[in-house]
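Only one protein chain is missing; all other protein chains are in place.
Which chain is which? They are A and B, in the order written, and residues in each are numbered from 1.
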Amino acid sequence: MTESALFTIFVVAYLFYLGKSLNPPYPREVLEFPWLGSFFLFGSSATVVVAEQRLKKGDLGGFHLWWLITALMGLGFLIYTGAEWYHLIYHDGLTLSTNLFGSTFYSLVGLHASHVVVGLILLTLILVASLTGNIQHRHHEHIQMISWYWHFVDGIWAVVVTVVYIIGMQS
Amino acid sequence: MANSTTPLREIGTELAPAPPGHEHGTLTAWIQDLIFTVDHKKLGFMYLGMGWLFFIAGGILASLIRLQLAVPNNHLMDPESFNGAFTMHGTTMIFFFAMAMVFGLANFVVPLQIGARDMAFPRLNAFSFWATFFGGCFLFLSYIAGPGLYGTGAAPDASWFALAPLTSRAFSPGNNIDYWSLGLLISGVGSITGGVNVMVTIFCYRCKGMTLYRMPLFTWLVLVTMFLVVMFMPPLSAAQIMLVLERFFGAKFFEAQAGGSPVLWQHFFWIFGHPEVYILVMPAFGVVSEVIPVFSRKPIFGYPMMVAATVMIGFISAGVWAHHMFTIGMDSFSVTFFAFATFVIAIPTGIKIFNWLGTMYGGKLRMEVPMLFCIAFLFQFLIAGLTGIMLGCAPFDWQLNDSYFVIAHFHYVIVGGIVFAVFAGFYYWFPKATGRMLNTRLGLWHFWVFTIGFHLTFDPQHFLGFLGMPRRIYTYQEGRGWEFLNMLSTIGAIIQGIGALIFIINMFWSAWKGKIAGDDPWDAWTLEWTTSSPPPEYNFEEIPEVRSRRPLWDLKHPEDPDWKFE
Partner (left out) sequence: MRGSGRGWLLLGFTVAAFVGFLSSAPVAQAQDSTIRAIQNIFDPLSAPAETIYYVSVLVLAVCAGIFLVVGGLLVYAIIRYRRRGPEDDHDEPPQVYGSAAIELAWTVPPILIVVMLVLVTARTIGEIEHHKMPDAAEEIRVIGHRYWWEVRYPKHDVVTANEIHVPLSSRTNRVPTEMVLESADVIHGFWVPQLNGKTMLVPNYRNTMWVEPYATGIYLGNCTVLCGQQHANMLIRVVVDTPEVYQKWLESQKQAPVSDPQVAEGQQQFISNSCGTCHHIENARGATGVFGPDLSHFSGRATLGSGVAPNDDQHLRSWLMNPQDLKPGCLMPNMQLSSKQVDSILAYLRTLK
């Protein structure tokens, strides 16, 4: 709830300022729909569910595998975002201080990315703990908390994609 | 659970001395204990202690302000210092006094009232406290920053709501604003985590038999408060993050030159700001809802409606924020809508006043110090609510906004309402927390001096607003008709200060030499009075089981228990 309220304000700022930047680059010119990134992130929600189920069944090996795939897909998302930003900054000249679009884009997407980083750290910690034999079947409810956080981050991504890319690319 | 051979009174504060063989020894041991404690009672003490410290700081700032404004064309303070003074006064009082009181009282009382042993996440609780405390220290660090110890350093000086674009680098070149936003971001984390903790505790750790509808009203009000905290403090944090990005990284959120809108800052701020004042006032309602029934010797009148009204206020508070923005040039439809919402929120609030009155009717009112503060609260909160209705009428607000009338209104709510309720809560729960009663004689002096001082300070300010005196001016010219009222207000402020001082003295003296209280000095009915004063670290020997809203009444009156009528 807290996090939703936080993200909402950044979403509102982005939407409010859409079309109001006084100088380019504008969203329609530089944004491309993030197919690959979304595939990674949404896909990782599916894989984390599989991992959870494996753990519940007591299949630790399967849990390790799917949990690792989840983390790797999360990493893939971050790499994709990083590449997108590199292109925007160095080729399109869009930074946080360029115009209203730059400010609201980087702050919103960046806030989300920071949450993905936190999630990735959590996933990695669990992976390490698990590989060293500390996670057992009986921990599956605790693991569920982590996966819920991951789903939440994904849900925010859905909102971000809609607002920033789908709606945003109209301007 | 304690070993049965160890004595029960193992608190570790010097307020309740440990029995022989369990001395806690040196100062360092005591400090270590405080730094590492996760006990909700000790953390409660620390929140409250922190609150009083910042209260004194904020009070000194207020005295300086009043002294500067006592006469026209005064030169006690230069404009820069003055702007810093009222900014720091407001920021300190709201975030580091009032919020600290809320969390302090909630921390101490709620687990005891619901029959729990501690908060849901004790370590998170400690973290929340330290984050809040650190945020406050960081804010005050600004006084010795910047140009150094001479002058007033780099204290934030753009008012407690830091209007854009005054806060942009162009108009606030030093680091003043950064102390404000960073300090509050840090304490905001403390508040939000604290809010989560309290909510989980209330939802998950109530003792057996205590349904939500059997919770004491203080706990109910704290629950709704924490809802507001977790939902509406993030917008402030978001806006402050945007401000930091703007000031440090050149982001363009509120800058007019880039096409940005300063009005957006106001929307974001007030979306936080209005629920914030309900966050502050609801625990005050909670205190009053505990004290009035006990001192009227009757249960609260209309408990279900009190709960419903509270929840309604919580919801509606999210929809009234732009009544702080009536003069910004909004379209008339929006202005009318927010005026309407503001009037509507007065209805559940007013109903609460009626319910408290209804509790007193037919009772046997014990006019002891906690009750005196509650009665003053009722009068003053009534006036505060009515001046709020006046401000809710947008055209009236077009005259009164940003004038001393608004200052009078919100000080009536915060001081006349919240501070008085906090005092009532202290006189009520101090015996439980420390095992000793607060001295009645000093309490009466405290009450009368503070009340007279309060009225002398803030009643004239309503009229200053009527006569056109705006807020945030460091001086004013002669001949505007403001001289006499300002002088009255300043005298009142000094008297208030004396009243507050009497209270602080009372706390220290009574902790040392006050009358021993016993478990239940007030003949009250909620769970915290079933355990010893002060409670042992584990709160209750056995977790109680309840059958009604007033478990202790049931125990004392087995011939007429509450659960027969529920």
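Here are a few things to note about the model shown:
Convention: a contact is a pair of C-beta atoms (placed from the backbone, for glycine too) under 8 Å apart; a residue touches a chain by one contact, two chains touch by 3 or more.
Since the structure is predicted, the reported quantities are computational estimates derived from the model, not experimental observations.
Every shown chain that the unseen chain touches in the whole complex is listed here: B.
From the options B:Val196, B:Val230 or B:Ala339, the residue with contact to the unseen chain in the full assembly is B:Ala339.
From the options B:Ser63, B:Thr440 or B:Thr475, the residue with contact to the chain not on display is B:Thr475. Among B:Ile347, B:Ile516 or B:Leu555, only B:Ile347 touches the chain left out of the display. Looking at B:Trp270, B:Tyr303, B:Phe373 or B:Phe503, the residue that reaches the missing chain in the full complex is B:Tyr303.
In the full complex, the hidden chain is touched by subunit B at residues 78-80, 83, 158-159, 163, 165-166, 171, 256, 259-263, 296-299, 301-305, 327-329, 332, 335-336, 339-340, 343-344, 346-347, 350-351, 353-355, 357-358, 360-367, 375, 378-379, 382-383, 386-387, 389-390, 392-403, 466-477, 479-481, 557, 560, 562, 565.
In this text, only the chains that are shown with their structure count from here on.
We define each chain's centre as the mean of its Cα atoms; on that basis subunit A and subunit B are separated by 38 Å. Chain contact summary for the complex, subunit A toward subunit B: residues 1-3, 5-6, 8-10, 12-13, 16-17, 20-22, 95-97, 99-100, 102-104, 106-107.
Those residues of subunit B that touch subunit A in the shared complex are 192, 195-196, 230-235, 237-239, 241-242, 245-246, 249-253, 258-261, 264, 268, 271.
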